[in-house]
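Every protein chain but one is kept in place in this view of the complex.
Moving on, here comes chain A:
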């Protein structure tokens, strides 16, 4: 049966997917360019599924409400944009260490500081290299279409529960604001089964459940860390996702995540029209990063151009993947400026094709 297509704005499509995924609770605070998530849920969610939707007094309160509610074993989430996500970092660190599942959505805007309300990708480091304090990792999915804004919601919840870990959907302001056609999934049921670790009231037949990230004994705390690291190694083994477009015969590879990957696909078409064989490599999971796939690709190509809406963040991981086998160049725009396909092609010719001829 062919499903109905709908024309939806990225933020609203994501919010609709949240309801359809059977999410139990959303806690959030308004911030441009993602306020439509809270608005859409406030209008639609409670009446349709009975889901809790609460506007908190701050992002700090939001993430701590998520922490409390996630501890009950329910499907819970928050969303925000860059400055708000900065405020949540302490809470994310607690959630990661306490091993609780939840979804956090960052519809990025350009920074630093108050920055701009236009799209950006400058939260890559914050998202995949820590952000908060301590050794933890944030499983991160980077959508490049409104359809993926929808699809990644349920995927994120599944991964969060599979590994008892917070999962981030790292989008950007353009994806949040633009309209595209989407196919929506079926309505899932709200959470019925409560996991054994959840704090829902201690019954006689079990020990009390404690959700904490504290151990005063350094050896106990080291073991907590070792357990976390073991989990991250499993995630790195099992959950790497990426997309390759026209990479088989390519001489040059454009590497980009999110929206920029689609601009790169257009740039690759323009390049092929000029006879330059270009492919696009798009990491879908930013953590775990597809190091191996990129490394293999390096054997068959002449060079890489990494394109981002920041000053050069993911390019460090691309270099770590390529390990010096081939040149890795970078082109970035900042402050909310989106690079054009022509500009990317020009940079590719300038930095790689011209140099290597």
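Simple rule for what comes next: a residue touches a chain if its C-beta (ideal position, glycine included) is under 8 Å from a C-beta of that chain, and two chains touch if they have at least 3 such contacts; residues count from 1.
One rule holds for everything that comes next: contacts and distances are computed from a predicted model.
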The chain that is not shown, which UniProt protein name from "4Fe-4S ferredoxin", "Thiamine pyrophosphate-dependent enzyme", "Cytochrome bc1 complex cytochrome c subunit" or "Amino acid ABC transporter permease" does it carry?
"Thiamine pyrophosphate-dependent enzyme"
Which of these touches the unseen chain: A:35, A:64 or A:99?
A:64
Can you tell me which of A:199, A:225 or A:295 touches the chain that was removed from the display?
A:199
In the whole complex, what residues of chain A lie against the chain that is missing from view?
24-25, 27, 52, 54, 56-58, 60-61, 64-72, 74, 76, 90-91, 94, 98, 199-204, 208-214
